[in-house]
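Missing here is one protein chain; the remaining ones are kept as they sit in the complex.
Our next item is chain A:
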Amino acid sequence: MATESSYYVPEQSRLPIFATIGLFMIAFGAANWINGGSAYIFFAGSLAMAAVLWFWFSAVIRENMAGLNSDQLKRSYVWGMGWFIFSEVMFFAAFFGALYYIRTFALPWLGGEGDRGTSNMLWEGFENNWPLMVTPDAAAHGDAAKIVGPKDIIDPWHLPLLNTIILLASSFTVHVAHVYLKKNKRKAFNIWLTATVALGFTFLYFQAVEYYEAYVHLGLTLESGIYGTTFFMLTGFHGAHVTLGTIMLLIMLLRSVIAQHFKPDDHFGFEAASWYWHFVDVVWVALFIFVYVLGG
């Protein structure tokens, strides 16, 4: 059916319409849940989506093992993953941009600087500082304020530094795993990939410890003004991406251990997951510098 010169166009497929229904239930269910309704639709949609993804990826793997995928088709997957990661970069860019707009423009103006400094009259006594420990609300209204700043912030040179080392190490281990896969050393590949997944879980554990510390001991929450907002939104979305990346790598590990998938010259599933992992790593380095170190 497929030779090097012909491109495999799949037959009709039920996957897309079921994926649509799953995605719709997730979106509608999330809105319904957040607005005070029940959470069932959201969770049912998540299950449906997980099932569709399972069948979808199975189909793609099956087609590849049946030899239907020409080199040209494989390049389509490579382009697809590459530009998907670029779209994720732009998503994070929006939040980094927000952080720097606030720090460079909004807060100095609120603090009375420059042409726009008159806005300080609305928040008398507010001074611009970063990290923002006293919000404009707290500065102007004292005890009556609704949005108050955190008591303290996370010290970059303890858990965050450790997490930086962990993630950088995991980028290294996943690369070593890739090298062994290309040399067809299955056992070494499995060991180094296991190490990567373990490092991923360790990172997530420390991140959870850090969040617990922030919420319980430091009064640093989503609701403690713009510092808490940017801190948790940036690190939170990153953490969600680490979770996803860890799951992806775990699935690759299971595929290798249980089903003996991947060949030295044909393993784009793993490679795509490892690209995603490197991307998550780069975002963390940016977070460590711009949120933790330069924000502390």
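The rule is simple: contacts are C-beta pairs under 8 Å (C-beta built on N, C-alpha and C of every residue); 3 or more make two chains touch, one makes a residue touch a chain; residues count from 1.
The definition used in the following text is that contacts and distances are computed from a predicted model.
S.K.: When one chain of this assembly is omitted, its UniProt record names it as which of these: "NAD(P) transhydrogenase subunit beta", "ATPase associated with various cellular activities AAA 5 protein", "Cytochrome c oxidase subunit 1" or "Carbon-monoxide dehydrogenase small subunit"?
M.R.: The record for the missing subunit names the protein "Cytochrome c oxidase subunit 1".
S.K.: Looking at the full complex, which residue from A:Val197, A:Ile226 or A:Ala273 touches the chain that isn't shown here?
M.R.: Among A:Val197, A:Ile226 or A:Ala273, only A:Ile226 touches the chain that is not shown.
S.K.: Determine which one of A:Asn64, A:Thr135, A:Ser171 or A:Thr246 touches the chain that has been left out.
M.R.: A:Thr135
S.K.: Touching the absent chain in the whole complex: find that residue among A:Phe28, A:Phe172 or A:Phe290.
M.R.: Touching the chain that is not displayed is residue A:Phe28.
S.K.: For chain A, which residues lie in contact with the unshown chain of the complex?
M.R.: Chain A touches the chain not shown through residues 1, 5-7, 9-17, 19-21, 23-24, 27-28, 30-31, 34-35, 56, 72-73, 75-77, 79-80, 83-84, 86-88, 90-91, 93-95, 97-98, 101-102, 105-107, 110, 114-116, 119, 122-123, 132, 135-137, 145-147, 221-229, 232-233.
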